[in-house]
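Only one protein chain is missing; all other protein chains are in place.
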Amino acid sequence: MSDKMERQIVIPGEVIAKGENYLPGSGTEKIGDEIVSTKYGLAELSDRLIKVISLSGIYQPRKGNVVIGKVENITFYGWVISLDAPETSFLPLQEIPRYVNKGDLSEVLDIGDMIVAKILDVTSRGIDLTMKSRGLEKINEGIIVKINSNKVPRIIGKEGSMINLIKKGSGCEITVGQNGLIWIKGKNIEDELLVKRAINFVSEKSFTNGLTEEVKKWFENEGKPINE
Amino acid sequence: METAKVTGERIKSYLSTGKRFDGRKQDEFRDITIETGISEKAEGSARVKIGNTEVIVGVKLSVSEPYPDSPNKGNLMVTSELLPLSSERFESGPPKFPAIELGRLIDRAIRESKFINLEKLCIKEGEKVWSVFIDIYSINYDGNLIDAAGIGAILSLKTAYLPKYDQENEKVLYGEHTDQKIPLSEELPIVITSHKIGGNIIVDPTIEEEDVSETRITIGGSVEGKLFSIQKGGIKEITVEEMDKLLEMNDNARKKVYSQIKKYL
Partner (left out) sequence: MTFKRSDGRGIEEMRPIKAEVGVVPNADGSAIFSFGKTVAIAAVYGPRKMHPQHQQDPEKGKLRCNYNMLSFSVDDRIRPGPSRRSTEISKITEWALEPVLLIEKYPNLVIDVHINILQADASTRCAGINAAALALAHAGIPMKNLVSSVSIGKLDKQLVVDVDKEEEDFEEGEGSTDIPITMTPEGDITHIQLDGKISIEELKEVVQLAKKSVKKIYEVQKKALKESVKL
C-alpha cells in the first residue's frame, strides 16, 4: 500500500497494511507488523494513521455532539431523553436556560416532545445533556427525518457545504443531529418534504464523487434551481 | 423510534389538504412487487412487497381428521408471525395481539368469501380431509402488513398444487406434486385496510402514517364489490359520512390493487 492509498471497503479480520510505516487508528488493531480491520467499513489513510469508518451500525455518542432526542420520561431532577442510541440520556433541570419550578417540569418539556441538545458528557452511567447553548431548543414545529448516523458527515459535507446547499435550495432551517435525526422547518410543508427527499438522495449516494454537482442538478430537476 | 409528535402534526395538516408525504393520493398504494413460488417446500408461496413492507406467505397441506361439525369439509388454518427480524418494534416470545389478529383477519376474508371450496378437499367423509395451512411472516415492516398478507395469502393459494396422497399407507408424499390445484372459487377476497387520520381517510399507510392513525377498518371484499369481512380497530369513532366515504375509497383501492396483481393469479 502506498501513501496514496485508495479508499477501500474492508471487512473484519482483513489485513489493511503491513510494515512499521503505519499506525493503527479506530476500527483497526495491530497484530505483529500488520494493521488488521476490526470492523466492516471504509479504510482511510491520513498521514500514517489507518482508520476504518463505519458504513452502518448504531450511533456512538461523543462529548460535544449536537443531537436530537425525544423526551421519554420526567423525573424530579430532569428529563430522560431517547437519542435512538442504546444508552439512556439525561437532561438535568439546571441544564435548561431558564428557571424551572420543580413541580412544573412537564410544562417546559413533556413526554413525547423533541429537543435539540448537546452532549455534556458520556459516562459509564449514561449520557448527560445540556440545552444551555445557542441553537439548542425545544422543537415546536417541522418534521423530523431519520438517517443512519454514519451518513451524517456526508449530509453536512465539507465545512457544512452540503447542508448549506440544501438550505439554500429549499429555504428551510435544518438542524442535523449527530445521532442521525434531522429537524427541518420551512415556510410550508412542501419545502420541508423537498429537504427530506434531498437528504434521502444524498444519503443513498454517500460514496460518489462530485456529489455537490449532482445535488445541484437534483434541485434543478425538482424545478428549484439553486442560484449562486 | 415512534414517529415524532411534530412530524405527526405535519402529516395530519398536510393530509387535510388532501396530500401525503410521499406524494401519493389518498386511495393510492405504494408500488407492489410480487414473486410467487419462492419456497420449494411449501405447496404454494409468495413474497409481497408494498413499498418497503415485505411479507412472505406459504401454504402447506396435510391430511387429517375433519372437525366433528363439518365432517365433509377440509380444514383451514391461518397463522401469522411478526418476526423480530422485521422490525425493532417486534419482540421474541409468544404471539401478541397484532400477530393473532393479523391471522384472524386473513382467515375470515378467505373463509367467508368461500374462496377455497372446502367440500372438495374431503377425501373420506368423517375420516380424512385435506387441511390447508396458510402461514404469514413479516420480513420488513413499514406499515400495512395486513393488506400485504392478504395478497400473499391469495397468491399462495392460487399457485399451490396438492401433493400426492398415498391412500393405502395413509401418507402424504411431499415433493411429488400432482397437477391438481386447490379448488378455488372465482370470487377473490382482497383485503384492504383504510385508516382515519384527522378527518381524512387513506389506504396503505406507511409506518409514520400508521403511527398517527386513529382508527382503521379492514375489509375483505371482491373486486365486484361483495364484502365478506369487516373489522374496525383503534380507539376513535367514525361517523356515518366518513364510513360512506371510506367504503367508496376502499372499493377503488381494491380495484387498483387487483389490476396490479391479476397477472400473477
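Letters A and B mark the chains as written, and numbering starts fresh at 1 in each.
The rule is short, and it goes like this: a contact is a pair of C-beta atoms (placed from the backbone, for glycine too) under 8 Å apart; a residue touches a chain by one contact, two chains touch by 3 or more.
These numbers come from a predicted model, not from an experiment.
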item	value
Touching residue (missing chain; options B:F29, B:F115 or B:Y137)	B:Y137
Residue among B:P84, B:G199 or B:G234 that touches the chain left out of view	B:P84
Chain B residues touching the omitted chain (full complex)	38-42, 45, 52, 56, 58-60, 62, 79, 81, 83-88, 92, 94-95, 133, 135, 137, 139-142, 174-175
Missing-partner contacts on chain A, residue numbers	7-9, 11-14, 27, 38-42, 54-58, 86-88, 124, 150, 207-208
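As a convention for this text, only the chains that are shown with their structure count from here on.
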item	value
Where chain A and chain B are represented by their mean Cα positions, the distance between them in whole Å	38
For the chain B and chain A complex, residues of the former touching the latter	1, 4-7, 9-10, 13-14, 19, 21
Footprint of chain B on chain A - complex, ascending	70, 82, 84, 112-114, 139-144, 146, 189, 192-193, 196
